[in-house]
Every structure is written in structure tokens, then in C-alpha cells.
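Handing you a structure now.
A single protein chain has been removed from this complex, and every other one stays in its place.
A, B and C are the chain letters, set down in written order, and residue numbers restart from 1 in every chain.
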Amino acid sequence: MAFLEPPPDLIKVREGMHNVSASMLRPIARKYDEEEHTYPKELDAFRGIQVMGRPKKKKDGEKKDKPKDPNKIGQNLGTIVTVEEMCWGDCGLMLSIPNAGLGNAAIAAVATDEQLERFGKKWAAMAITEAESGSDAGSISTTADLDGDSWVLNGEKIFVTCADRCDCVVVWATVDKEAGKAGIKSFVVEKGTPGFTLDHLEHKLGIRASDTGTFVLNNCRIPKENILGSPEVKQTTEGFKGVMKTFDNTRPMVAAMSLGVARASLDLTREKLEQAGEKLDYSKNPNNCSARQKDYYMAEATLEAMRLLTWRAAWMADNGDFNNLEASMSKAKAGRGGTLITQKCSEILGPLGLTTKELSEKWMRDSKILDIFEGTGQIQHLIIARNVLKLSRSQLQ
Amino acid sequence: MAFLEPPPDLIKVREGMHNVSASMLRPIARKYDEEEHTYPKELDAFRGIQVMGRPKKKKDGEKKDKPKDPNKIGQNLGTIVTVEEMCWGDCGLMLSIPNAGLGNAAIAAVATDEQLERFGKKWAAMAITEAESGSDAGSISTTADLDGDSWVLNGEKIFVTCADRCDCVVVWATVDKEAGKAGIKSFVVEKGTPGFTLDHLEHKLGIRASDTGTFVLNNCRIPKENILGSPEVKQTTEGFKGVMKTFDNTRPMVAAMSLGVARASLDLTREKLEQAGEKLDYSKNPNNCSARQKDYYMAEATLEAMRLLTWRAAWMADNGDFNNLEASMSKAKAGRGGTLITQKCSEILGPLGLTTKELSEKWMRDSKILDIFEGTGQIQHLIIARNVLKLSRSQLQ
Amino acid sequence: MFGFSLTKEQKMVKASFAEVVRDIVAPNAHDMDENREIPAEYLEKAWELGACVAAVPGEFGGDGMEYSPMLNAIVLEELAAGDMAFAVAAMLPSVFINPVLEMGTDSQKKKYLPGSCGEKYQSSTAAVCEPRLDFDAMSLAATATKKNGSYILNGAKCFVPKAASAPNILVAAQLDDKPQLFIVKAGTPGLEVGQREKNIGLYALDTYEISLKDCQIPAENRLGGEEGCNYARFIQKGRAAVAALAAGECRASFEQARDYAKKRVQFGEPIAYRQSVAFMIAEMAYEVDCIRLLAWKAASALEVGRDATRDAYLAKIYAGETAMKVCDYGVQVLGGHGYIRDYPQERRYRNSRGVATWEGLATV
Partner (left out) sequence: MFGFSLTKEQKMVKASFAEVVRDIVAPNAHDMDENREIPAEYLEKAWELGACVAAVPGEFGGDGMEYSPMLNAIVLEELAAGDMAFAVAAMLPSVFINPVLEMGTDSQKKKYLPGSCGEKYQSSTAAVCEPRLDFDAMSLAATATKKNGSYILNGAKCFVPKAASAPNILVAAQLDDKPQLFIVKAGTPGLEVGQREKNIGLYALDTYEISLKDCQIPAENRLGGEEGCNYARFIQKGRAAVAALAAGECRASFEQARDYAKKRVQFGEPIAYRQSVAFMIAEMAYEVDCIRLLAWKAASALEVGRDATRDAYLAKIYAGETAMKVCDYGVQVLGGHGYIRDYPQERRYRNSRGVATWEGLATV
């Protein structure tokens, strides 16, 4: 039914994860922002916890059971709530939590039970982007050629999160360049495989606790069974759509990251406002408030809107509904909204918004990536527009 | 030189026009908003004043003399300042001032001295848009066929300002459909010409004092000499560019209209703020102000930015500089800015922003057209983007 | 149960109002606006569906169904998608009925509800807004003073729908430092209903300024009797309602922009093929959802009786800012056609400006 009071189970997850985040991530957030590329050894505490798990599939195509208990929430919504809380603690650290890479999400989404067995407990990064292929994932040039019982991969992948720390990487490559998007498949490449090299790590605006790197694949040979999904190249772009479907899961997750970072910023701002004697009471005409308060209220309203879009996308996934449109909506709104909220907080905090003595300046740097990766705001708008206008890719380019 | 202190001459023009506007337009602004389509007879006082005049041309191609006296301002800048002040009084009425139609501006820009003689003192409206051709002026389907010493025009024109009140209309028509844009020319059609009928007047969101109408041209025969510019259809789109060049003059004028309406709104808001005990002093950290004050300051800063872009475009025209980019910049910024400022004022005025007892609600309605006519904000951005990116029409559609 | 999809019942109610909108409201919205009048027979179509009285117990003449702010939010959106003035007019009785039902004394319920639930509603109304720059629903300029078993009301109110014909007006006034609600009967000495207002939007709805000058009412006319009422909750319901109205207005604006952009050909192709237009429409699409979901969240809290102060506040301020933006885009996509009154986008532009300001104009 249409009813948006958060169920008790959601509140329980939120409170639990908030405590974890507040005690384990927030205290070391600044440290690893400054010590860029140093592995946060404190995160070892998370090893063994399967963050991106999923129940084993019944059968292909079979609809997942809907959650029956009205107080229970589904896996996707649970993940969304968890991600927000973790990113409230620190987004860069959250991205560095062992076994919680985007590659893990991809594996959880499409792996066979056998693959889940092999890779489910490994830390999996995701390698899609190439130097000449960012938003246009269909144009990637990394190749995978079947040679006996192996795939042989060649190419270069940039902007891989957890590049240094992960155990394996889900690599997008084409098995048939002529086939265009239809030829694009994803493969699990394990660290240590010959021909698979981490070239360098990036220095970034934000999420500096997270190690972003470039991989080179040079005749990198992996087992035939490491392909995710079917190896068959169909004439249609069904296969590529399958690969892209991962995004319907990961985009709300990125939206949830933005919720966490933006809320952290707002919480600090409220604290400082209250210290300065400005109590928030959510009742006055906002134009009768101070400029800071009105800005704060508007930002908080935006955060709430972002969150509802994100919860909706996750809730739909939990109910087995196709949520491509809603996933992009959540990402478009939350990516941009988080960027603007954290910028605004650093403005209304005055000098406190600029100094590294507070985390506001960091959150402003961190959140900006959430308007970029997993599809920029522009790409999300394209997807939304094509959906609501019922236009093809060639009609709306 | 780069130096932006308004010269004494500008201030004189501004003060003079402000008094005219405050005494003659503002007092009747509400009356003619309510009495939609009634001709404001008070405007007869402006008859005989040549608002859109220009000195006679020396020779084609010859650069106009730059104004020599540093205290003097050029014709274009003078017009801009005048238009802002008049629209501060009332935009709908300003658009209804006899002999100050956009057609007059077109005539002033490209007419021969002989044409100036014939039409310079007539009230000239401008007819470009057609039901199926709005932003895409190049696609108009009204035709002009040369038949002996006459042009014969056929077609329908919508959204013609001053449709009922004008003496003549500058009509865009194609002399050669095959030639595309190159075939488009403008023609002066006088009221009373057989086959030239005013079909109906529109009921509008705002500028209700201005009569906007639809004309039908049915075998409408006009003298051969009524074409503005050369009748020759060149292979290039030079001719069309010439016609479009009118916009380089009129777009800053529309921008100036937006300045006037937005300033009216801000002036009322300041007055009400001060009545409510909020004095503006332009010194405090805006975040230390009330929400209304900060919004007010930001809006006023935007108005100032809009004005400077507009003055620049006009100043360049006065100096004979090609100002296509700057004209579109002024229109893009001022059209949107004015819309947002007047919306904001009606918000921060609370209930006073909604009632017709104050003019704020009216200004919000009036200003919206300035983001639409003479090229929507989207069209202006296209022009600017093509300019700064050096892209052709086919590259950036 | 938490979720984002409508139940069968919610869908049914929505569909029945959507039908009235499709058949009556939308086709007549332009004329109602231009004529400044909503024909009574149109309103009756909405009332026949149980708008406003569904939750009134049978003993008082209502349908005795469970009171559901969520369902009201759905209905408000649906009606406002047809016309906002119509939506306010159709749901207006509930701004009187709901507070009396929920917070009135037994004798207030007995006295006022049956008269409000007859075949034709007596459109009682509420007076919350005040004609001043810094109007604040939680801190009113209108005052109520207790004196010899009566309350003396003073102050000015604006945007009071149907004040000229309402048998009773629920007036918000400051009692000591606390805003409270008072039932003022038409014709009470000291109550003066001004000329019909002219405002930027809602042309079809007749609203009035009223003034209260030493207007004396019996003590029993204080809503909730001597203990008074939960005024904050009343305001929260109004805020959620305004957000729901905005969702409807914006949805209609989005839908028209979307359809127009696909049909309107410029430069050889539908303008929907241009990113600048398509992205505006994409933004409108999710902003409509944002407004709706915020309204629903507040309504859900109200439904379970949880304090909805924050949710209702955020829903309203978000809707206030965003409705203006969405309806602005709605005009912009249509260009010149968006500016003329033949197209509903221009009406939506005007109506949407009130969202940030109105209080107490509707209720969930």
C-alpha cells in the first residue's frame, strides 16, 4: 500500500548501522582523508561480514518472494538504509569496506549460484570506464577472446574503486567488437592473474580514503567460467541491457551514499546553528527565519525528497518490479542534491565550512563524485527523459 | 576603456524616463491589466515621439561614428535605459507605446533612408511566429511572390504584439521555399491592405495591456519597395543572417524590459521590507540577515548582473561591434533572471505577493514572456553555445 | 504496511475522482477560470463520491469510513491535476468538518457535523492566512480574548474561501500566546466579510478578506471547548494537503509538457528530441514524484498519529519552491503557447505561486 511510515525493521537496521558508523567510521574519517591511499586497517573488522549478499536464486526468471512480514524490509531497502548510515560516517571508508565493492553488487545481482560460491566472499571491484569511454559504456574497447577454456582479456580500465585493496575485479569487455553493445560482457578477474596489473592510483578531489586506480590487462587469461551471465552474443542488445541492469541496483546505492554524506553535513550544520543559539523547530514561515535557517530547511527538505526517491527504487527492486526509471530518478536527484546540499552547508557555516577542523569541507569534496560515477547526472536525465517521453536512443541522443 | 561608472548623460536619460514612467505608466498599470485589450488612450501622449529612431545612414557598410563626448551615450544604450525605465512603470503599456514596436526597431535597423522616410513615423508591429514555427524562424511557411511591382503575401502569423493598434506590420515571409533560410525576407505590410486581416487577439498570462494577435495574409498585395533589405536570394544564408541580425538589436531591448519589471518587483519588496522594519544596508554577511533580506540581496545582485550584460550588448552596438553573442547573453540571463526574481518577490512578500492589491503578482506574470519571446532562453543558450564552442548549427542542434 | 504502491481501495477511489476530472473538471477548467465561477453541479459530482464526509460517522450523516489522510492526499492530487481551484472548493468542507470531527467536543460534533453532511454541503470554511508580509500560521496577529464567558476576536484574515456564503468560519486566532480555532457563525456582529478578493491564482474560487472587530462569540465555540484543540496538528494537515495539491498541479503540468514536446516539431524534429527540452521534462517528472512522496510521508505520519511537524513542514516548503519551478518549466516547454490562456499551463503558473504561502486552505 501507499504508506510511508518507516517500518520498525528499517528503524532497527538504521539505528544499528548508525552506531557502527558513528563508532567505527566517523572517528577515522579525517585521518584517511589526509592519508590518501593508506589502507584503513580499522576496516578489517568488517571482513567476513557479507554486506552485498543475496539469498541463493531459486531459478532463473522466477520472481523473488516478496517480504511477507509487514515489519520486515527487503534486501535492497536494507542495503540502502545501511549505505546511508555508513556514508554518514564516511563515504570514502564505506567504499573501502572489504567485500562491499560495486563488483560485489554486480556479482550478487547476476552471478550463478556456483559463481556466488566462488566469488561471493571475495572483495570485488568494478572496472567499466576507459580513458575514451566514460558515459558511453557501450563504446569500451577492452576485449575478451575465448581461447579454449579461457578468456583472454586486453585493455585498460580507469577509475576502478578499491583497485589496490580488492581481491578481484569485475571487468567489462567486448567479446565481439562488430556486435557493438551486444558484445559487451562482464568477467571476474582475480588479483594475481598474470597480465593483470594495477598501473597507478589517482589523487582525487574527495573520497580520498578510497583507492581509485587504473588497471592494465595484457593478454590476461581467466577461466571460461568467470564470465557473468551468458557468453552468447545475441543480435539484440538484450545482453548489454542485462549488464546495464546492474545499474538499476547500484544507482540507488549511490543515491544512498549521497543521502549519507548530505545528512552528515546537515547534522553538523544544525549542531553549529544550535550552538549559535538558533534552534530549529520546523514550524515558522521559513521567510520569517534567519537566512541560515531557511537554507537549512530547504536543504533538509531536499534530502528528504532524495531519500524517498531512493527508498522507492529499492522497494521496487525488493518487490521484483522493473525500476530502471526510478533508479535513475533517485540517482539524478540525490547525486545533484547531495552536491548542492554539501556546498550550501559549507557556505552557511562561514569560516567553519572551509577549515579542515570540521568535516563539512570534506563532505563537499566527497559528495561531488556521487553526481558523477555510476552515470553522471546528465546520463541519468537522458535515461529518465527517454523513459517518460518514450523515445529511443537515436531519437534522444 | 573598461570603466563602468554610469555617465551623466545616462543618468539624465534614466531620471527623465523614470519620471515619465512613474507619472504616466505606473498609475494605469493595473487598470489595463484588468481591461485586457482596451487601448490605453493615455498613451496617445506618446504619439509623435520617435522612440526607436536612428540617425540616417551614411552609406552601407560604413561604420557609424562612435560617440565622441565621454558624457554622451549612444543610441542603443539610450534605448536600453529608456526601456528599463518604461518597463519599471509597466511592461505591457511600454509594449503598447505608439511607434515603439519591435517592427519599428527592425525598420530602424535595416531600412533604407527612403523606407525610413515612409515608415519611420508609423507604428510597426513584428510578425515572425507561425503556428508551426516558433523558435525555428527558418521554417516559416508564409510566402511572398513577386508579381510585377508587387509582392503577394500568403500565410498566417501568430503572437504579433500591438496587432490591433499598429499602423503596419513587418512580416517575415519566404520568397523561395526551396532556398530555405536564404529565402526568408521581411516586408512592411500596412494596415488596411486588402487581404490583410487581424483574426483574433490572445488572452494572456501577463502583459495584458498589450494586444497580441493573429494575422491572416490572403493574397495580400504590397508594393515592391516594401521589402526590407535586398530581395536577392543568395546561395548562402547571408540574407537570413541579415534578417536575424535584427535580433542583435531587439534582444538587448527585451533584456532591458526584464530589468525594468524585475526592478519594479524589487523596489516594492524593499519598500515592504522597510515598512516591516527590515532596513537594507548592503554590508552584513548575507547569512547573518533574515531569509527575506538574503533572498532580496541575491535577487538584486542578479538584476545588476543582468543589467551589465545588457548595457554591454547595447554599448557594443553603439560602437559598431558585432554583438550577436553578447545580445544573446543579455537576453538569456535577463529573461530567466527576471522570471526568477519576480517569482521570488511574490514569494517573500507572502500574502501580499498573491493579491492584486499589489502589483507584484502582475510583474510575475508579465516577466515570464521575456523568457520566451524574441527567442526563448533555450534558443539563446544555443546561440551562445555555438558561439563560444565554435560549433555549426548541424553540430549543435 | 510500508510501501509505494496503491492498495486496491486507494486505486479505486483515485480512479473515481480521476473520472470526474476527465469528464468534468479538465474540460471546464478554462471556463471556470475565465468566468470566476465553479458551477455547483460540478462540485456535487465530487461530493457524490464522498469527498469530505467519508470519515464522518454515520450518526452525524457521514459514511463512517476510517479517516485516512493518505487517501485524502491521493484525492487532493487527483482533483488538483484537473484544476487546483476546483480541488480546493471540492475539499473545502473538510477544513471545517475534519477539525470538528477530530478535535471538537461532543456537542460541537452534534451541532455542526450533520449540517455539513447533508445532500448539499453547507460549505463552511476556515480562516487562517492574514494579509501581511510576515504572516505566520504558528504566530497569528488575530487575537482571541476571553471575557465574561465569551471570546472576543480581533484581526484580519485573507484567502478565506467562500466566506460570503459559509454558515460558519473556523477562525484561527492567538489566545494568549497560543493559536487556537474558533467557530464564528455567519452574521456575528463584528465579523465583516469584504469584497471578493482578486488574486494571482485560483480565479474560479471565491475567496474573501474578512475582518473581526470585537467580534464576540460564545465560549463553547472554541474548538475543543475549554481545553482547546491541537492547532499544530490542524496546520500540519493543511501543509500536507497543500503539498498534495501541488503534486496534482505539477503532474498535470508535466504531462502536458511531455505530450506537447512529442508533438511540437521545430527544426525538423519534435522538440522532445532536444536535450534542453527533454531534460526539463525529466526533471519535472521526478520533482512531481518528490512532491507527492513528501506529501504522502506527512500524510502517513498523520494517519498513524505520529507527530508530523517536521514531515508536514518539509513537504510544504519543498512543494512551495518546486511547484513554482515545475509549472514554470511547464510554460517554458510550450513557449508562446504556454503564455496564452487557451492552454492550462498559464493557469498552473499562476496557481503554483500560492503553494509556498497558503495555510489552512485544504486538509488531508
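Operating definition for what follows: contacts are C-beta pairs under 8 Å (C-beta built on N, C-alpha and C of every residue); 3 or more make two chains touch, one makes a residue touch a chain.
Just so it is clear, the model here is predicted, and its values are computed rather than measured.
Visitor: What shown chains come into contact with the chain that's not displayed?
Guide: A, B, C
Visitor: In terms of residues, what is the contact footprint of the unshown chain on chain A?
Guide: Chain A touches the missing chain through residues 129, 132-136, 138-139, 158-159, 202-206, 212, 272-273, 275-276, 339, 343, 346-357, 361, 364-365, 368-369, 371-373, 376-378, 381-382, 397.
Visitor: Residue-wise, where is chain B in contact with the chain that is not depicted?
Guide: Per the touch rule, chain B residues meeting the hidden chain are 1-7, 10, 70, 73, 281-288, 297-298, 300-302, 304-305, 308-309, 311-312, 315-316, 319, 329, 332-333, 378, 381-382, 384-386, 388-391, 395-397.
Visitor: Determine and list the chain C residues touching the chain excluded from the picture.
Guide: Counting only chain C, the missing chain is touched by 274-276, 279.
One rule holds in what follows: only the chains that are shown with their structure count from here on.
Visitor: By CA centroids, point me to the most central chain in this structure.
Guide: Checking distances from each chain centre to the full centroid gives C.
Visitor: Using CA atom averages as chain centres, what separation in Å is found between chain A and chain C?
Guide: So the centre of chain A lies 39 Å away from the centre of chain C.
Visitor: When the centre of a chain is set as the mean of its C-alpha atoms, what distance in Å lies between chain A and chain B?
Guide: So the centre of chain A lies 48 Å away from the centre of chain B.
Visitor: Could you pull out the residues of chain A that touch at least 2 other chains?
Guide: Correct list: 285-288.
Visitor: Two or more other chains touching the same residue: where does that happen in chain C?
Guide: 134-135 - these are the residues of chain C that touch more than one other chain.
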